[in-house]
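The excerpt is restricted to a subset of chains, each kept in its original location.
The letters A and B name the chains in turn, as written, and every chain counts its residues from 1.
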Amino acid sequence: MTDLTRTLGCCYYPEHWPRSVWAEDARRMAETGLTWVRIGEFAWGRLEPAPGELRFDWLDEAIWTLGEAGLKVVLGTPTATPPRWVLDKHPDMLAVDAMGRPRKFGSRRHYCFSHEGFAAESDRIVTLLAERYGRNEHVAAWQTDNEYGCHDTTISYSEAARVAFRGWLRRRYPGAGNDGDIDALNAAWGNVFWSMDYRDFDEIDLPNLTVTEPNPAHALAFRRFSSDQVVAFNRRQVEIIRARSDAPITHNYMGRITDFDHFAVGADLDFASWDSYPLGFLEDRAGASVETQRAYARQGDPDFQALHHDLYRAVGRGRMWVMEQQPGPVNWAPHNPAPLPGMVRLWSWEAFAHGAECVSYFRWRQAPFAQEQLHSGLLRPDSQPAPGLEEAAQVAREIAQAPLVAHAPSEVAIVFDYDADFAWTVQPHGAGLSYFGLVLDLYKAMRALGLSIDILPATTRDFTGYRLIVAPGLMHMSEALKQALTGAGAEVLIGPRSAARNADMSIPVPLPPAIPGLDVTVSHVESLRPDCPEPLDQCGAFTLYREALEGTAKVVERTASGTPAVMREGRITYMGGWPDAQVARRIIASLCERAGLDTLVLPEGVRRRDTGAERFWFNHSTESTQVEGLELPPLSVTRQTL
Amino acid sequence: MTDLTRTLGCCYYPEHWPRSVWAEDARRMAETGLTWVRIGEFAWGRLEPAPGELRFDWLDEAIWTLGEAGLKVVLGTPTATPPRWVLDKHPDMLAVDAMGRPRKFGSRRHYCFSHEGFAAESDRIVTLLAERYGRNEHVAAWQTDNEYGCHDTTISYSEAARVAFRGWLRRRYPGAGNDGDIDALNAAWGNVFWSMDYRDFDEIDLPNLTVTEPNPAHALAFRRFSSDQVVAFNRRQVEIIRARSDAPITHNYMGRITDFDHFAVGADLDFASWDSYPLGFLEDRAGASVETQRAYARQGDPDFQALHHDLYRAVGRGRMWVMEQQPGPVNWAPHNPAPLPGMVRLWSWEAFAHGAECVSYFRWRQAPFAQEQLHSGLLRPDSQPAPGLEEAAQVAREIAQAPLVAHAPSEVAIVFDYDADFAWTVQPHGAGLSYFGLVLDLYKAMRALGLSIDILPATTRDFTGYRLIVAPGLMHMSEALKQALTGAGAEVLIGPRSAARNADMSIPVPLPPAIPGLDVTVSHVESLRPDCPEPLDQCGAFTLYREALEGTAKVVERTASGTPAVMREGRITYMGGWPDAQVARRIIASLCERAGLDTLVLPEGVRRRDTGAERFWFNHSTESTQVEGLELPPLSVTRQTL
């Protein structure tokens, strides 16, 4: 339990509307019960319509008007939308796609993270904003840029990226003087394999458009580099702002973006926030089955948002907001249905249950123009209330009764590692295999058993307080992590692919996972057709992927043909495949029993979440149901004080 | 009833065959009962094999030989196939695809409509032809170019297009002097949205390869511009010919091409013609279900051709030909089966029933070489009769018994608007949504009820004589059109998405449709998964798309959950979703009842069409059936005099 209060907010674009309506908008926001208003993050073109021609007066007035109404401002840096003239100054600043095509001006996020000229423009505009508003009484928080990585923009195959990548490699494989050690790189990557040895770092190209797949070591290095470029870009903004403002700084991450290390970016932030679009995510990001997509078309996947809440709570070291909350239909998914009545409220409360300090709706009023004209807001384009407004107001009334942000560490944790996701992406080994998907499947199994979950980065060394740690698919495990897990005093579930590669993406010898105190060896691996799962002895199966296990550890589960499927030594359990829902639940349930954790098999669509002080029940289903004597109406939130 | 007679024709390529066979070919054409022969439209390379080296003698002889046999010639301008040397003179004349790749020489239609150098070459060769043959006694009609837009050639992302688009925008948003008003454009497009404001028209790029979707206003403007370029290109040809010939001028449109305004091109023509390939269209253009594709694999979709006949009758202001009629298997569809016996006759009569003056088979003799060597003709490559020849001869005998082109206005109309199709394409809002598809679905419902239909452009203001007007999906509705429809004295069906955008692709405020005398407001919209339709109260459902409706108009249909689905005030009915076949028929049937129009539920595969003087029954099914006491044999045409 902290002394922070639960708040609501919205995203607002004063530059989209006549000044005459700002005050009335602000008044209605406050009346709705909103506390925060985020502004400015796409306004570069109106702040600096031509090089050096600064027009901050309107923003001064907008901030003042909102502040006067009692609202607190989150001010965004506008670097996600550099105006056309920035491109004219730096014609090679565009990101380049994997097919070698520059990604043109005309939407947003068209810059390459590696372009120094653009980075300098970013420094300049951020400095100007921080200097002007750093001490503004109404600017109570900052947001850097907007949704790094959205629209597949983390990775760029530009000339700027090529040059920067070579420098990054020189530093990763350092040699004498300022230059790198190219022999070290060749050895680490196994470039001998197809005569791919380099004689100089300047011979190294970006790993796109190769005849067949590039060296996975090469591809992984490029992904790590690309991630580091995002971290560095963000850090420049943070440092500029922090030198000029005491307000906390955040970034609004986008859901299901895993191609840069959110923990590493988050380390520079004061709190994390993310943009939650449950219906938008359902069809193309949540990896849900067709049945789930149909059943939850207007509710969203029951676990996908929760996973992100838990993840960003970790990224923010305990502090998390939803910066953009879907309030009605969006415009960008394959299909864009309206949420069922009650879902906006349910999603809001779910965020609070997972520790959110603020839920901020995107956006205040639907814009009648441009790309997102079919993205609903709390108001319709004609300023009439949209269906989400009343639900937001209801939440505002309800949080007044439960104002404090309550959260306590859980007893159950999942370790999430972006580097593992990079490695699985570079080398899935079979169609349909993804690290994120594996984590989500285990998260679902844990949620279906009623558990409340913390997410931890792979850099965690102190697991005190956890009784169950689930750490699947960590392809890279440092010795320190292995040691921390084996010494955690908790039940630990690892595998498949745990420690399967060394830091340069080679198979280590002795073979994986090579964990002291766990006599299990993965002797070979196989990926499986979806219609050829490997049945286990009891029921259920490994799907898509399995490993052949050897060793003296105890065999906990076997395949139907009798080979080891899950093995355990002490408190470390190794799972030699991708479990289907049945197997995942069985393994988790048995580990909970060993750990002395209570589980409860929840009805379809029902989820619960305990904070330190409260227990929440969420029913995502359109049927009412009973659980533990409680009647849970359809699409409902039930809050109990513990 | 006009005094025009029904005729047949064929497409012929004298340049493909030795001169020695021309006379015999001509004789057999006449013997088969053909009147017309179209020639010349791909012959540029043989008319001008090198720059300025003109060889018209063979064409002189070919026209004379055909004319001597009693045939009338349609002479095509050969601009769809500029020879290689034209490209060498104008290396940048190639169209460029959306991925930025020039579309190379080696097939046809490789020119960009915006290239001035090529347009001058077009002027030159058309002038030469018109001067030589404008008064030729056998040249009784002209065809401009060939199938504008075929192979996705309307839209080009070339440098020439970029320059021309900027000029077009300057004219659309005029400012002082010759320059445009860039602020007006920025305001109209809502470029403030993502800092997309321009400072000059020369900053505006083509809307391809943007990071995420471009501004829909930008994309729509580019589509309108691209359409206008086709209109302008065609007009230059028409003006050159008309100054030198009194023969009527047409263009042969291709089926299911909607990316330029056929009405606007048609306004410059004397009559419209189109190329009808029922089996070729079935799999990839008619949008038919898999069941329909299977059931009608050798007959074609029962409504797709009819819709085009009606459309081109409108484009030709009452005058319509089928310039190319499929006579057997084609070569270019995913699968290319042979028509069932009788279908060539059925298709021919169907065209006449819809007002065609001529049905011209493509082609006289199958070419044994080059791209269309597997496209059948009336003759096989060895000059033996192909199966289609006898069916053509039978039609020739039959039209001698019913010679006059009979048509009278229908009492039922569909409004078709290319600009609406552009807008739906730019912003479908959900996978599977298309304006053409919506119109086709309603057309099918009307046909299944036995109605004969006129198609009208959205520029229509006088709806006199119509008792039912169906105008779905008109995203842009001028005030004049709204007024004309509300004052039409007919039952009018509009929606969904009617008047949903202003002329610059923004949502209007007050919200759509904002039609005086119809108190209906679309408060929000949603697109739906195909497996999540919105069931209606009675039976059937809205699929893929629906709108939330408000207002005081009478609720005619409700969704199963009780919200308004169809509303009516006076004689204007607003349909708030995409109806499935059941709903579409029910709505149309009830409107017909209100309008005092008779309907008849036709058996599967049976269609009827009334001209002013005749009633035709077509049975596309392989089963014979009875309707109104008539026995309709399989694959048959039955003609009744009214």
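Keep in mind that, in the parts below, a residue touches a chain if its C-beta (ideal position, glycine included) is under 8 Å from a C-beta of that chain, and two chains touch if they have at least 3 such contacts.
Everything numeric here is computed off the predicted structure, so don't read it as measured data.
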Checklist entry - So 2 chains are in place, but how many copies does the full assembly in this file really have? => result 3
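In this text, only the chains that are shown with their structure count from here on.
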Checklist outcome for this item: subunit A residues touching subunit B in their complex are 15-16, 42-46, 49-50, 78, 81-85, 88, 95, 99, 101-110, 150-151, 153, 283, 290, 293-294, 297, 328-329, 331, 334-338, 366-374, 376, 380-382, 384, 386-387
Checklist outcome for this item: The residues of subunit B that touch subunit A in their complex are 99-100, 189-199, 203, 205, 207-218, 427, 429-431, 504-511, 523-529, 531-532, 544, 548
